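As you look at this complex, bear in mind that one protein chain is not there, while each of the others sits in place.
This part shows subunit A:
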């Protein structure tokens, strides 16, 4: 294009910055994995509360899911980072990012996991109860694994999305790939090379994550079904 005539690609800046970019990838992976773990805890806990007998708990979970799924992630992370300190809760950027990712991913995980739980036949639950197991044991020991198996592909794509969403945490300067790339870019003005490179890095990380999930699926959900 006319305006860019004469732009010469120069990957030497990327090469020089490679160590810090690779370290930043670890930061991204750290955020993503911590966020996923928190999301799973929120997801499983939320499903148990969502279907409990205690009505206020059910309403609270429903309200939480609606609130998180219908507001932008950027606003959520800003709220935690800038608004909560005003009521005395001050977190550093990285814990803020993990919390926001976990809460956001958790809200989606609740809906996904709940779908899996509902796919489990009533007979399974009755068989567990008839054996003298109580409700929480039935959920944990009988319902959960087949439910997770049923929704594992959906959960995987949600978690890939969560991994890519870590880049939003650059808005509060959490330590991750996009924010490190922004610094390098603002020092070198090599936008094409820097953002081109991290695009490839994100692609590789997503692909690796899917491989990891595939292995988990093979290991834990490989029992035969009809």
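We take it that contacts are C-beta pairs under 8 Å (C-beta built on N, C-alpha and C of every residue); 3 or more make two chains touch, one makes a residue touch a chain; residues count from 1.
One rule holds for everything that comes next: contacts and distances are computed from a predicted model.
Asker: What is the missing chain called in its UniProt entry, if the choices are "Acyl carrier protein", "MaoC family dehydratase", "CoA transferase subunit A" or "Arginine ABC transporter ATP-binding protein"?
Answerer: Listed in its UniProt record, the absent chain's protein name reads "Arginine ABC transporter ATP-binding protein".
Asker: Touching the left-out chain: which of A:74, A:133 or A:171?
Answerer: Touching the chain that is not displayed is residue A:133.
Asker: Touching the absent chain: which residues on subunit A qualify?
Answerer: 121, 123-124, 126-134, 137, 141-142, 145-146, 149, 223-226
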